Structure formats: C-alpha cells, structure tokens
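The other protein chains are all here in position, but one chain of the complex has been omitted.
What follows is chain A.
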Amino acid sequence: MTMFLTIAVIVLIFVVIFQIAKASEYVSVLKGEEVSRKQNNKINGFLMIGFLVLGLFGVWYCNELYYGKTLLVHDAASVEGARVDSMLWVTLAVTGIVFILTQIVLFWFAYKYQESENRKVFFFPHNNKLEVIWTVIPAIALTVLVVIGLRNWFLFTGEPPQNAMVVEVTGKQFGWIYRYPGKDGSFGKKYYKNIDNASNSLGLIWDDKLGHDDVVMEQTMYLVKGKPVKLIIGSRDVIHDVGLVHFRMKMDAVPGIPTTMWFTPKYTTKEMKEITGNPNFQYEISCDQMCGNGHYSMKGVIEVVDQEEFDAWMVKQKPYYVQQFPEKDPAAPKAVADTAAKTASVKPVEAAKKAVAKM
C-alpha cells in the first residue's frame, strides 16, 4: 500500500513539475523569449553563488558529522602507518587549497560574468605567460608529493628490519589461515595438490622436516607490539587482499604468486581499546579484493600483545604436524598414538611423497 502511495506521490510531483515547465514555456512566448531568457539567466546566476555558499557550508558540515568516524581521529596503529597519515595530511592540505580556490573562482566567475547588456566581452584567446605559470606551479607541487610518496613507498616495499618476525597468511573462500615458522624460524615446503581441508589445510609436504614445527591456525593472528612483522601472503583459490586499516596496510593474496608486506605494530589490542574508547575494538583483517559471494564476511582478527604474552601463548601452540600425527609428538609418550589417526594419515603422506617426486 505504501508503495502505491509513494508511486502516486512521485507521479503527482512529476505532473506538477511538467505543468509548471509547460506554463513557463507559454509565459516566455507571451513575454517575449528574450525577456524570459534574461530572467532565467539572472535566477541561474544567483543559484550559482548560492550553490557555492551552501556547498562550502556543506563541506564543513559533512566534516563536522563524519570526521570523528574516520581513522584519522586516532594515531595509526603501526609505525609505518603514521607515515601514511602524515603524507595524507600534506596531500589534503595541497589538494584542499586548490579545491577551495578553484571552486570559488568557478562559481564566482559564473555569477559575476553572467550576461549583461553593458559588458563587452574581452577577446582573450591565449596568453603564454599565464599558461606557463599554471603548468609550472602544479608540476612543482606534484614533484614534492611524488618525492614524499616514493620515499614512503620504497620504505614500505623494501626489506623489513633484521629482527622482524615472519607470519604466512593464506586466503581462501572465505577466511584466512596463518602459519608461524616455529622454533627453527623456517617454513616447511608446501604444495597445493596436498591440500586437504580436514588434515592439511595448506598442503604442507610432510617429508620436509622444516615444516614439522610450523604452527597453523585460523581466526586470530597474534603479533608482538613494537616488533616488525613480515607477512608472506598467498591464496589457495581466487585473489583476496589482506586489508589492515588500522595499520594502514594492504596487499593482495594471489594464487601461485606469494606477496609480502611488513609493518611494526605500535599498540596492543588492549591499548587500542583505550585509545579508541571502544571496548569491542579489534584489529580486523578485511578482504579488500572481490572474491566471491561471501567476500563481505571474509574477516580475520589480529591480536597484538607484548612479547611475554606472545611467548606464553606460543608455547601452548601445538605444531600442525603434531596435530595431524600425534604419535610423532616428541613431547608425548609413544603409546598415546591411536591407530585410527595412523590409518587416516597414511594417504596424505603418500600423496606428498608423490608430489615431491614430481617436483
């Protein structure tokens, strides 16, 4: 019912506008087209200046309403992210000034130079000096922005500091898998044909001893405050993107082509809860590359803690290899291994062997 009412109202508005439009056309014929054209010109000239004033007010008002909801009210949560923010402010200052000035000039000129019988048009086809000025000034301003930008770019995409920890992130429809290299600090090899959702979510090659202490998990990734982290990013199926808004970082996850990104977390999750005043605060990983119908729900969480807490947590983690082959756990007595797990694990091992032979 409300829908019909809405449609009726819209149609009514249309009819009214149409009638007014039609009538004004008749009036213009009666008054003389020249007279009514000039009247319309005055009205539109006035609206130009009106739009300018209201528009600038709107820009300010919009900022009042929504600035507080952006990320800019708080510090970036990574050392590198702070550089993104400072670069953002410089860019905003440059483009903001140009925006305000050119919009004012545009609408002011439109208003000021509206048709008037007394004005003689100034025949002004070109002026080399002016044109050189507004080629050179933007070029200089842009050079400054490029220099700032590229210095940051090479820092962000360059090698991380020596003490950086490494975590592997793998995207899949629609979630994230994380892998820590374990005590030996190296990841074991993997091959995608070994992937099995139940027993080997990353396709690790079990014959590779480096992988035996790798820790694999989903949902939450733990990072250390103040310690640079290098993420090695990949995907199991389609292209995803590791989006870390609070750290101001983002990198695609491409199947078959590993990518990397590094940053240094500045605040623990707990500290961020205080800084933002939001007790539910989380560092979220958002997928920022269209990856299918569940794209919008592809969420991961990063928990930033301090080193002690991290160590305590890490000790509790069982390597993925041990989870799959409990009988191989050096810490556990041999008898614990039950036969069911054994038989289940035979298949992936053989598949992995074949895969290695193929490589």
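FYI, a residue touches a chain if its C-beta (ideal position, glycine included) is under 8 Å from a C-beta of that chain, and two chains touch if they have at least 3 such contacts; residues count from 1.
As a working rule, contacts and distances are computed from a predicted model.
Student: Per UniProt, what's the omitted chain called: "AzlD domain-containing protein", "Extracellular solute-binding protein", "Cytochrome c oxidase subunit 1" or "ABC-type quaternary amine transporter"?
Tutor: "Cytochrome c oxidase subunit 1"
Student: Of A:V254, A:I275 or A:M314, which sits in contact with the chain we cannot see?
Tutor: Here the residue in touch with the unshown chain is A:V254.
Student: Any idea which of A:E271, A:D288 or A:E309 touches the chain not displayed?
Tutor: The one listed residue touching the chain not shown is A:D288.
Student: Per the definition of touch given earlier, which of A:S24, A:Q219 or A:Q307 contacts the omitted chain?
Tutor: A:S24
Student: On chain A, where is the contact patch with the chain that was removed from view?
Tutor: Touching the chain left out of view, chain A contributes residues 3, 10, 14, 17-18, 20-22, 24-25, 37, 40-41, 43-45, 47-48, 51, 55, 58-59, 62-63, 65-67, 69-72, 81, 83-84, 87-88, 91, 94-95, 98-99, 102-103, 105-107, 109-110, 113-116, 119-127, 130-131, 134-135, 138-139, 142, 145-146, 149-150, 152-154, 156-158, 172-173, 192-193, 195, 197, 203, 233, 236-239, 241, 243, 245-246, 248-252, 254-260, 278, 280-282, 284, 286-297, 299.
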